[in-house]
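I have placed the structure first, in the form of structure tokens, so that the comments after it can refer back to it.
Only one protein chain is missing from this complex, and each of the others stays in its spot.
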Amino acid sequence: MSTVVENIPGQYEVLDHPLDSEMTLSMGPQHPSTHGVLRLDLRMDGELVIKTIPDIGYLHTGMEKLFEYKKYQQGIVITDRMDYLNPLGNNLAYVMAAEKLLDLEIPERAQVIRVLMCELQRIASHMVWLGTHALDIGAMSVFFYCFRQREKIMNLIESASGGRMTPSYFRIGGLMMDLPAGFERRCNQFLADFPEAMNTFETLVTGNTIWQSRTQGIGVISAEEAIDWGLTGPSLRGSGVNLDLRKANPYCGYETYDFDIPVEPDGDVWARFRVRMRECYESYKIVRQALDRLKPGPIKADAPKVVLPDRDDMRKHMDSLIHHFLIVAEGFNVPAGEVYMPIEASKGELGVYMKSNGGPKPDRVHFRGPSFVNLSALPVMCEGEMIADVVAIIGSLDIVLGEIDR
Amino acid sequence: MTEKLHEFVEKLKAENASWVTDVNEAHGEVTVTVPRESIVDVCWVLKTKHGFDMLADLCGGDRGPEEEPRFEINYHVFSTKHYNRLRLKVLLSEDDPKVTTVTTVWKTANWHERETYDLFGVIFDGHPDLRRILLPSDFDGHALRKDYPLRGYEPYSMN
Partner (left out) sequence: MGLENTLFESLPDVVTVKLDAVVNWARKSSLWPATFGLACCAIEMMNTVSARNDLSRFGAETFRASPRQADVMIVSGRVSRKMAPVLRRIYDQMPEPKWVISMGACATSGGVFDNYAIVQGVDKVVPVDVYVPGCPPRPEMLVHAITMLQEKIMKESVKDRRDTFEPESRLSIVPGTLPVTEGTALERETEVEVAQNEVSRPYTIPSRHERRRSS
């Protein structure tokens, strides 16, 4: 078909065979499906994507520089805003890195509550993932169901720490405050409803043939490629590699809990989806075990120069008051050294590299964000896919731009 | 646990004694300081012979403008087979902040090295695509250096 047009202005060119030429599309920072401010430069041949070049940095906040100017305790607040769907995980990584430098021993009740809150947070993060992934692919009602479950978890976290999305619940040496009265009852209520909610999701999404045909065979990455590109977390377990840092490099007493690691062999979007759904069940098991293990006890380590004393103690005893004042006003000195503390966040391996030179402020804090590394493997997964599948692949990688750009 | 890691260090020393200039152990982790000319060889040996198939993290550090050497690059290697971790450190001076890239060994180093270049100004020889990744491409300076002020040089203005 030849086009017959006249009087075309000079800057336009008529292509008789438009599909022969390559097109560059900028899937820009403001886009409903890019899960944040991500820009993708797509070189396309019609609908087929030849090359993907992600462009990040639209949310760069300079957090790593900010850490160097804040005392250790003040930095906990900044970590909430990094991976904002899993703030307790970020808090945990930072706090545990500082505790490693200080060689603190954390009491048992604090460890159990840490595990409990982190697993609840993992479920909440997966709910947002499922809601937004389904919304991108077109299943809009799943979004509302998922956020309903997430509201319940956020109520629990808010009752413990005061913040729905930015809790800052952990402190160096333990927790901010003990769990409030009635927390266990409400947590049990949530857990009682949760299997039914998961059944709803399985019915709505997993059994849906449209979902299956849109996610199976899309965005395949093999196990060797995945390890070479540094993928971790559910994205790696979806390619058949059995690696979970809660079992490989355990922390916080995870080796004493009884849970499985879901692994799927295919490496496509469907496999990563199944891994995350099964992880929700495993987190549910861990939360049940943690609730059974809760025993009364101290929640802060025995280190008066590092950990804030109880308010009653502070009002009655002079040395507690002095310690409180010094910790808040001047900060505590952390011995010089460097540590790398990796934890299994909901998206993968969240590693904190912390270097101290003996003062109250850290010398260098670097967060190895799992989404940063997972996104670098996106070009490999998107080669040869249609543009509508790019949206599905980004959703399956579960990226959070706050963590990528820091 | 650190005995296993020291074994790896001994094996590295057995390959080539000049590869290991310093070994440091603290908090259950072992840090090996490697001269910058041999970092790629060390990485190849660790990946092929000792099973360290994943580069968990590559981050830079600035010791301060008065220190010599000024920059340090930390390579955190991890093995998915025997779950051990090792840290390699390369020290660079300010007048010649160059090191060979390890993207030939692990592809994930690509973005990490771009980030280190962006924030510190360390140049990686042989990198396929060394340009800024987090800061805007017309940004002046390297933000995470100690002599770069926290608030920058001027507030944002549209004009």
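First chain written, first letter: the chains are A and B, and each begins at residue 1.
Criterion: a residue touches a chain if its C-beta (ideal position, glycine included) is under 8 Å from a C-beta of that chain, and two chains touch if they have at least 3 such contacts.
This one's a predicted model, so the numbers in the text were calculated from it and none came from an experiment.
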item: Touch with the omitted chain, as defined above, among A:Ile78, A:Val205 or A:Val269; value: A:Ile78
item: Touch residues of subunit B, complete complex, unshown partner; value: 135-136, 139, 143, 148-159
item: Subunit A, residues in touch with the chain not shown (by the definition above); value: 28-32, 36-37, 57-63, 65-66, 77-78, 80-81, 84-85, 128, 143-144, 147-148, 150-151, 154, 164-166, 401-402, 405
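Note that only the chains that are shown with their structure count from here on.
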item: Centroid distance [mean C-alpha coordinates] between subunit B and subunit A, Å; value: 24
item: Subunit A - residues contacting subunit B, complex; value: 56-57, 60, 62, 64-66, 69, 100-101, 103, 227-230, 232, 241, 243, 248-249, 337-340, 342, 349, 351, 353, 355, 363-364, 366, 368, 372-373, 376-377, 405-406
item: Subunit B residues within the subunit A interface of the complex; value: 26-29, 31, 53-57, 59, 61-62, 74, 76, 78, 80, 83, 85, 87, 106-108, 110-112, 115, 119, 132-136, 143-144, 148, 150
